[in-house]
Each structure stands twice: as C-alpha cells, then as structure tokens.
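Here we show just some of the chains, and they stay where they sit in the whole.
Labels run A, B and C following the written order; every chain starts at residue 1.
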Amino acid sequence: MDSLEEFRHYRERMNTRILSSQNIGIKRFFALDSRAYEKGALDPKTKELLGLVASTVLRCNDCVTYHIIRCVQEAVSDDELLEALNVALIVGGSITIPHIRRAIDVLDQCREKQKKHEPVEI
Amino acid sequence: MDSLEEFRHYRERMNTRILSSQNIGIKRFFALDSRAYEKGALDPKTKELLGLVASTVLRCNDCVTYHIIRCVQEAVSDDELLEALNVALIVGGSITIPHIRRAIDVLDQCREKQKKHEPVEI
Amino acid sequence: MDSLEEFRHYRERMNTRILSSQNIGIKRFFALDSRAYEKGALDPKTKELLGLVASTVLRCNDCVTYHIIRCVQEAVSDDELLEALNVALIVGGSITIPHIRRAIDVLDQCREKQKKHEPVEI
C-alpha cells in the first residue's frame, strides 16, 4: 500500500507538471475544482464529506485518500466519517468495499500522526 | 418528462411488489438503505446531500429525483443544493449535466408546490 | 414505461438499420455478442443470468429487459431470478434499485403472457 507521503509527493509533482503546460482549459478546471470545496452556503466540512462519498462510489483510491486527509483537517469525527462511508456503501454496493478499506487505512494513518502531534498534510 | 406523481406511484407500486417477494436478502437491503439516512452522528440533511451527490455522479435520474424531494423536505436551501450539485458537476464532469438539469427541474416543481402550500411528498 | 412490444420493435428496427451499414467491425461485434450466450461449458440459462447481473450492475434498462425475457425463455424460475438480482443489488448497491424495479416489472409482464398462453418473444 502506498504511503501517504509517496501519494502526496507524486500528486504534487504531477500537478506542478500539468499546470506548467500551456493548456488553459486544464488549468481553469483545476482552479474550479479547488473553489468547489471552499466555504459558501455549505461549510468545507460538509463539502469534503460530499467529495469523499462521490469519490468512494466512483471508486477512485487517490480521490478517497485526498478527501479523507481533508476531512481529518476539517475535524470530521470517526463516527461522522463511518456514517458517510456507510451511505457510499449502500449507494455503491460491495464494489466500493476495497475503497472503504483504503479510506479506513488512510484514516488510521492520519489518527496515528495526530497522536504523535505530527501534521496531517495534503 | 415524468411528473413527480407518476414517479412516486411507480416507485411505490414496484417497491410494494418487490417487498412482497420471498427474497429475504432484498428486503434486508431495503431496510438498511432506509436506515443509512436516519439521524446519527450526521443529521438527515447532510445525509440527503450525500445521497444526492452520490446519485448525481452515478447518473441515476430516479435517485436524483428522490433525494431532491427528500432535501426539500429537510429544508435544504436552493444555495446549498446548488453548491452540492456543483461538487457533483466538478467530480463527475459534463456527463452529469443532464442529471443536474433533472435535479433543478424537480427542485422547481417542489418549490412550486410549496408556494401553493401543497405537500412535497415522496 | 415502454411496453415490451415497443421495446422489441425499436430494437429490431435499429439492429436491422445498424447491420445494413458498411461497418464490418460493428457487424462482427454483434455476431460475437450472440455467440457469447450459446451453449458451451456453461448452459444458456447460466449465461443469461450472467448477462442479467452484468446489465443490472452496469444499469442498462434495455439490456435488463432483454435478459429478463431471455431468462424467462430459458425457464429460469422467479426464485432464481430474485437471487441473481439480489447478487446484483449487493454488488452494485441501491443505485441499481430502479433497474431491479424494471426487471421485476418486465418479469411480471412475461408471466402474465405465459398465463394467457401467449408467446414471450424477443
């Protein structure tokens, strides 16, 4: 299983690479993507939970990893995360289970960091 | 476009038909499905928004219709709904647009009913 | 809801239209598609159940309609169909429910025809 650090570095390196390209459409999409989770009528915590459930039912491990980290940063509790993942499991079925395993695995790694007073970074 | 009444009657009739069958697995799944949206660590409003976003990115019109009606019953505002649909649009792409059209269409029908002091039922 | 006759006529008309085109790749795909369900190491009944479950988890109403009719022709019982649909429901989640409603609706129409000693055709 990829470590969170490996994930973060690859993600960061490739995003920098993609945004250095000349394609204006892709750059603007990345900007819109960031803004969609900013505070508005809904708070960032709710929006990250929406992103997590969407990522889980669409079965994207990298996206699940990202949103679990963001949820931890937004102080979502374990019970709240499990209820959100339960909605994803019911909507998306057993095919989402490998991604729910991944979500819990990442969550455990984040909680471990918090216990050691290490930052949980994306 | 199906009217909300037609949708509700077909859904109700077929659910009754399915639950009258002898398959215990399907019945239990339906029960688990209902419980996933009940109040727990997360409130029903947040859970319905999770269900709406999951339904939109998985592109299921009947599910979108159901969760919009439930969101309206849970007093979600138009701004909150649009922000949730924007998350779905960013995550799921332009392929979700026909379902976002459907969501807004159903929302408008619900608001129309509310203006006339008619109940918004599922 | 489309009647089974309307479905069959549209499907037949468009298949004839597509196969009258000059694209050899599409024609060969249609031939391979038919052969995949013919008797081999697995019998047609099992293969139609595989096609039904695949169609349900991929959420294709036309494909669900087709395979329910074929299952009825292969003398699959109601209990067997419900167990296959339960596997699809568990694997694919609540998002498959509208297609399970459709499957049962088509099944009921087929059983109605059988009671009246009418042929169940595709």
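In the analysis below, contacts are C-beta pairs under 8 Å (C-beta built on N, C-alpha and C of every residue); 3 or more make two chains touch, one makes a residue touch a chain.
Just so it is clear, the structure is predicted and the values come from calculations on it, not from any experiment.
Number of identical chains making up the complete complex in this structure, 3 of which are shown: 6.
Following the convention adopted for this analysis, only the chains that are shown with their structure count from here on.
Taking only C-alpha atoms, you rotate chain B by 120 degrees to land it on chain C; that is to the nearest 5. In summary, the pair chain A and chain C forms a contact in which both copies contribute largely the same residue numbers, shared numbers making up over half of all those used. A separation of 24 Å divides the Cα centre of chain A from that of chain B.
Averaged C-alpha coordinates put the centre of chain B at 27 Å from the centre of chain C.
Here the CA centre of chain A is 38 Å from the CA centre of chain C. Shared interface positions of chain A, i.e. residues touching 2 or more other chains, are given as 57, 90-92.
Residues 57, 89-96 of chain C touch chain A in their complex.
Interface residues of chain C facing chain B in the complex, by the touch rule stated above, are 1, 59, 78-79, 82-83, 85-86, 89-90, 94-95, 97-98, 100-101, 104-105, 108. In the complex of the two chains, the chain A residues touching chain B come out as 32-33, 36-37, 40-42, 46-47, 49-51, 53-55, 57-58, 63, 77, 79-80, 82-84, 86-88, 90-92.
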